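Note sheet for the following structure.
Only a single protein chain was left out; the remaining protein chains are all shown in position.
We call the chains A and B, going by the order they appear; numbering starts again at 1 in every chain.
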C-alpha cells in the first residue's frame, strides 16, 4: 500500500477518535457546570477542559473569558481550533476523500453524511441546539463510522492502519481525560475524597460511557485507585489505556503477519503493553498519577512517531 | 417538443420523421410522465453525488464540489456513422504521434516545407527536453481526445485535438453506468455497444509502453497534482477501475536508475507513469524549479529509459491551435492517406491577410486564443454584443499571433430534457483514443451539451452538461 494512503487512513482513525473525545470533554464540562459551586480558590472547570487538550491559549486569545457559550462554539464549531469537533470531522472527511477508493461505500457514506449534517448544524441558530444534542450526535456519528468500518472494510493493511490510528488516539485521549480530572480539575489535594471529588469522578465515568460498567466491575466506595485501575489497567474496558494499547498492538501484529516482517513500531508497542500488563495501581500512585500519565502520553506519541518514520515514510525498518 | 432550430442538423428528426436510431427513445420519453422524469432526474443527481463525481473550477468560487448537469436523453450514433468516425479518429491519432516522433527527431515535415519551423520550435509546448530521445514504442501521446462537432448527416469537423491529458472520460463511464441502472429497459430494447472496457484497455495500453528495462508485469501508476485539482475525482476513479495506485509527486522518488514509490512495504519500482500533471510541474530539476508537485530527477530516469511518462513531455506541441491547421497535412505526409475527418477552416491572425479578414468579419466568426482552453478567452461573434466584439478587436490588434478564428459552426442538436419536455440543444463529442502497442477506441465518448437555449458553448465551466453517448451495435 502507498505510504501516503496508509497515512490518510491512520489519520482518518485518529481524527474520528479525536472528534469523539472533544465531544466527551464538552459533555464532562457541561455536567460539571451543573455541580454546586463551592467557591474559594476554585478553578474554572471550563478552563481545565481547555487545558487538557492544549487549546487554552488559543481560546483566550480569540474569546477571552471562558464563558460556556463561547467554549461550546470553540470546541464544537470553530474551524480554526484544530481539535474542535468540526475541524476533526472535516479533517477526517478530507483524509477519507483523498483515499475514497480505499474505503467501502458505507464507510464513505457515514463519514460524508456526518460532515454534511455538521454543516447543517453550523447554519442553524445556536439557541436551537442543546449541548447534549451536539455531543450525542457526535458520539452516534462516530459509532456509525466505526461500525461501518468494522462491518464492511476488508481486513487488509488499510484496515489495520485505521485500527492503529484509533488505538493510539484513544489511549492518548483517555490519558488526557483522566489527567484533567485528577490533576487539573480538582482544586487541591484536600478535596480528594470529598463530595465534589466523588461527583467529578462520576462525571468522568459518564463521559466515557463507563458509569454502569464501573459499577458492575467494582464494589464499594468510588476511590481514585479503583478508577485508575479501571481506566488504566482494566483489559476489559474498551477505553482503558491497556485495552487501547492492546488494540494498537493487535493491528500492528496483523501488519507484521501481512508484510512478513516487523518494524521498530511493533517492539515499541509491545514494550508499552508489557509495562501496563505488569503494573499494579499502587505502582502508578507511587510514581504519581500525573507523572505516570505524562510519561505514558510521551511514549504513546513516540509510537505514533515511529509508525510515521517507518510505514508512513516508506521505510518499514 | 419545441421545434428544431432552422439551419441546424437535428440528430433525432429529419423533418417530421424520427430517425430510426432514435425511435425507441421517442417512445420512451413520450410515454414518461412528468413526475417520473423529475424523480429520475433527481435520482441521477443523487447517484452522481453519492459516487462523488464532481467538478471544481479554479477561481470560480461557489460550491467546489458542484455537479456537472447530467441530461438523461442519450445521444445516438448508428453503426455506420461510428465506423467512419472511428477510422477518422484512429487516423488522426496515428498522424499526431507520427508528427511528434518527427519533430522531436529529424523534423522531416519541417525540412519538406509542409509546416513552418517557427510554429514548432518557437512553440511554448515544444520541449527541448524531449529532443533526441525515442520513448518506448515511439508513442508520445497515449490518450488522444479529439473534439468533434457534427453539422450534417455525413458532415463532421474536428474542433481540436487533445494530446496531453484529456479529461472527461470518467463522465463517459459514469453516464453509462447511471443510465443502465435507471433505465435497464432501454438497454434491452436497443443493442448498445458497451464502453466499460475502457479502463482495461487503458491499463493494457499503458502496460504496453513500459520501458525495455522493465522486467515482469509493469507497475503502472497515475500521477495526480492532488485532491485540489478539478479532475481529482477522475484520477482516483480511473486508478480504482484500473487497479493501480494514485500517486502524488511526494509519493515517488528517484534513486539510481529508477523511480520508486514509497509504500508501507518499502520502496517499489514504478515503470509507467500516467501523469495528469502539466509538463512544467513534472520535475523541478528540469522544468519549473518551484514545482512541489513533481518528482526531482524524474526526467533523467525517463530519458535514460528507467520509466515511461504518458503522455511524453512536449506532446502538447501537436495539439496547439496554430499547429491544428496542419493536421490534414500531417495525415497526407506521414500516412499517405486522405484525411477522413475534416478540419474546421481556420484563419491564423498571425498572418496579415487572415488577420485582416478576421477583423472585418468578427461578428460572424468564433475567435479563440491559441493557447486557451475550457471555453475561456473565446468570442462567439454572432452571439456577442458590440462591446465584446470591440474588446476582441483590440486584443487581436495588440497580439495577433495569440488568436485564430473559425467560422461559426452550425453544431447539430440533440433532444435534451427541459422544463417543458424535450427541446433541441447543441452538442459536441469527445471520443478517447488510446495509443500503445495498438490503437484502441471504445465505441462512444463524452457528449457535451449546451443547456442554454441557442447556446453553442458546451464547456462544463460555461453551463454545459453531459449525456450518455450510444453507439448502436450492428
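The criterion applied here is as follows: contacts are C-beta pairs under 8 Å (C-beta built on N, C-alpha and C of every residue); 3 or more make two chains touch, one makes a residue touch a chain.
Operating definition for what follows: contacts and distances are computed from a predicted model.
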Chain left out of the displayed complex - its UniProt protein name, from "ABC-type multidrug transport system, ATPase and permease component", "Transglutaminase family protein", "NtaA/DmoA family FMN-dependent monooxygenase" or "Na+/melibiose symporter-like transporter": "Transglutaminase family protein"
Omitted chain - touching chains that are shown: B
Touching the absent chain when the full complex is considered, from B:296, B:328 or B:407: B:296
Chain not shown: contacting residue from B:225, B:284, B:316 or B:445: B:284
Contacting the left-out chain in the complete assembly, out of B:44, B:72, B:115 or B:129: B:129
Contact set of chain B toward the excluded chain (per top definition): 105, 107, 110, 117-118, 120-122, 124, 126, 128-133, 253-258, 284-286, 289, 292, 296-297, 300-301, 303-304, 306
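Note that only the chains that are shown with their structure count from here on.
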In the complex with chain B, residue positions of chain A that touch it: 1-6, 94, 97-98, 100-101, 105, 108-109, 112, 157, 161, 255, 259, 311-316
Of all residues in chain B, those that touch chain A in their complex: 50, 52, 227, 236-237, 239-240, 245-248, 250-251, 261-267
